[in-house]
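I have placed the structure first, in the form of structure tokens, so that the comments after it can refer back to it.
Note that one protein chain of the assembly has been removed; the remaining protein chains are unaltered in position.
A and B label the chains in the order they appear, each numbered from 1.
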Amino acid sequence: MTTQVGAVRRDYRAPRSLSDPRPLGRGLLRTLTALCFLAPALTILILFVASPMLAALRTSFFSSSGFGPETFVGGANYARIFQDPLLVKAMGNTAIYAALFTPVAVVVALLVALVVADERLPFRGLLRSALFLPFIVSLAVAAFAWGFLLDPQLGLLNYWLRGLGIRLGNVLQDPVLAMPTVVLVAVWKSFGFYMVVFVAGLQDIPRSLYEAARVDGAGALRRFRSVTLPLLNNTLTFVVIFALIAALQAFDQIYVLTQGGPLHATDTVVTEIYQSGFKELDLGIASALSYVLLGATLLLSLIQFALGSRREKDLAS
Amino acid sequence: MKRTVAAALALGVGLAAALTGCAASDAGGSGSGKTTLTFWHGYTADDGKKLNKIIDEFNASQSKVTVKYSVKTWQVIGDSLLPALAAKKAPQIVALPAEQLPVYAGKNAFADLGDYYSSSSAAKSIKPEAVTMEEVGGKKYGVPTGFVPLSVVYNKKMFDAAGITSFPKTWDEWLAAAKKLTVDENGDGTPEQYGLALPDRQTVGNGVWASLFYGNGGAIEKNGKAVLDSAANVETLTYWANAVTKDKISPTGLDGIKSDNLFASGKAAMEVGGPWMVAVAAGNKIDAGMAAIPAGPKAQAASAIGVSMGITSTATAAEKKAAETFFDYFYSKKVAAEWSLGSGWPPLTTNVAESAVSSNPTVATLTALADRARPLLPGVIKSSDVLSAVDDATQRALGGEDPAAALKASQLLVQSALSAK
Partner (left out) sequence: MTAALARTLRPRHPWARPSSWILFVLALIGVAVVVLPILIIVLTAFKPTAEVNAFPPSLLPKAWTLDNFAVIFQQLPFARLILNSFVFAGGVTLLALLFDSLAAYALARIDFTGSRLLLVLIIASLMIPFQATLVPLYQLVAGFGWVNSFAALIIPRAADAFGIFFLRQFFLALPRDLDNAARIDGASEFRIFRSVILPNALPALLTLGVFTFVNNWNDLLWPLVFTNDQEMATITSGLTLLTGPSGIVPYGPLMAGALIALTPLAILFVIVQRRFVASIATSGLK
């Protein structure tokens, strides 16, 4: 389980993976102590997260507007979801969005983090702050800025590129380019946070490990593979899962940039949940759709956890 | 560290206690014979200030009813009304875009106002075409706070430069003017100035295409049946799609907001818009005029932008009565004229003489046009699905697809939205 970096092995124990929490002791006392620590958070989570979730689960088996009378319909809402071509299309779009966003956001954030965590980089604090800026801008405002850049008639980017004889076209209204453009803006918006998480993770890696590896004659790539990656594995697993969850729930960025268009090319599961819940007052369908999304997310996350543990074993060998 | 944690804990507990204390102030209610009502509306600009002033004056004018207003954008009202209804904490009066009324009414969120319409003399003075937007399944679930026909705003300077002296009266004249106003200086096929900003989806009040369909005798639906793929509509869509794709009078891929921006930036000479566009243009240093949408081959008509207010069905009988007292005040002759001038929209009642609003030229123009305005999809519960299907068709056609096929595909969607319960 521990990493193989020579002498340092005795000083430092690699973090455990999710699947392998090491027992410190046994007994009721331990559980009680844990409960004391968990009590405040669990109270909040059970009351304000779990109970509304269960209410939504119940609603998914009803025909319900949320306020009027309800009728039990069994699995009819779930059946309807998979028969509605627009909803099926939204599911496909969500998968495409997640498949584009998750790897791009994680890789970009990791690469940038390696650069700005590098001690040789002058002004790295300032650069980090600048790269973090997109994360602290509210999305509605960011959408304006991107519109100002990308608008096919009035946009700055088009105006500049026109001088070079390049015509960008209406990227946000192009059936093929709309989705990648939305992903691009979403990556721009969120990579700064993932970057900071990676930087924090990188800083937890004792410097002595790198130095020991260097003494052993390991090159930069080898040091990345045998020191950085194994010790960053917990962070990486966390960022991947979190980016995946965020991607599968893509809503705001789409709502402000394309409203699901053109011709539903950027409609996602959550835009459809919003549409059926808040515009059509069909909370039964909205809830059922949410649970389909939850099921898919859970499945993908568990796969990711499994991959994370395997990665750890591979890297440790 | 020890001290930090202790401080955080103390702060947390203190905060929680303080916050719970704050919540007590939400009481309200109807003690001592006085009824307090909450009213959500989405008038955020000067019109909102005027409406709030009218409400304040109403509160001062009598001692039985107090109306408390809460201003949210129309979008936010749409997002907050459902949770509030579900928690039985909805405001007693809610204003919302008229085409959204049926979906709420269909789920019994609003009270039937039939008895109000039959008993109140003020209600009888409301213009009948505005009242049609309140009808769902033969019952009336709201009263109008706004009803205005879409019209064309135009850039006066560009009209002068092109030598167009009078505003076009027919589609052919309109198209000719738009072509004349489209300027491609460097001849690269992309005009620097467009004659018209014609959006292909999410148009202002969702009414641009409805207005054009009406002009050629078509419609989106008739008595619950989809008529989107009628020959008249195919003709209409072909006519305007050609104007955009072949004559390039407008860029493609615009929505309502984008076409407003294009007009306000002086890149487009005309757009179909609401009455506020003249003021918006003025803010952008553009001198804009307003005119009726030119007549189509069959009719001169325009889709109306409508706003309705309803009384939520959770309101008690006393609260409903109190709300109706406010409505009576709102539709009284003096207040109706005041609201028309303040909102920049035509008066809602027949008892306001045209001369009473002539001080505002925009309102005067719109008032003259008001009788040609048609409500958008009155009584259609799934209006959002219908409108999204219409947007699909117009987007396809302006994107170069066959208009007849595009309308045919959307016809099915419209019909299934209309037949769904």
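Simple rule for what comes next: a residue touches a chain if its C-beta (ideal position, glycine included) is under 8 Å from a C-beta of that chain, and two chains touch if they have at least 3 such contacts.
Being a predicted model, the structure only gives us computed values, none of them experimental.
Indicate each shown chain that the hidden chain touches within the full complex.
Listed by label, the shown chains it touches are A, B.
Can you tell me which of B:I257, B:A353 or B:L412 touches the chain that was removed from the display?
B:I257
Considering the complete complex, identify which of B:P83, B:G114, B:G137 or B:G400 is in touch with the unshown chain.
The missing chain is touched by B:P83.
Tell me where the left-out chain touches chain B, residue by residue.
1-2, 5, 8-9, 11-12, 15-16, 18-20, 22-26, 38, 40, 43-45, 47, 70-76, 79-80, 82-84, 86-89, 204-205, 256-257, 260-261, 264-267, 274, 276, 280, 283-285, 305
Against the chain that's been left off, what residues of chain A make contact? List them.
12-13, 15-16, 18-19, 21-26, 30-31, 33-35, 37-38, 40-45, 47-53, 55-56, 59, 66, 112, 115-116, 118-125, 127-142, 144-146, 148-149, 153-156, 159, 188, 192-193, 196-197, 199-201, 203-204, 206-208, 211, 214, 231, 234-235, 237-238, 241-242, 245, 248-249, 251, 269-270, 273-274, 277-278, 283, 286-287, 289-291, 293-294, 297-298, 301
In this text, only the chains that are shown with their structure count from here on.
Calculate how many whole Å lie between the centre of chain A and the centre of chain B, each centre taken as the average of the chain's C-alpha atoms.
The mean C-alpha positions of chain A and chain B differ by 37 Å.
Considering only the defined contacts, which chain A positions touch chain B in the complex?
65-68, 151-154, 167, 170, 173, 259, 261-264, 275, 277-281, 283
State the interface residues of chain B toward chain A in the complex, per the touch definition above.
Against chain A, chain B makes touches at 78-79, 82-83, 85-86, 88, 103-104, 106-109, 190, 201-202, 251-253, 255, 258, 261-262, 265, 267, 382, 384-385, 392, 395-396, 399.
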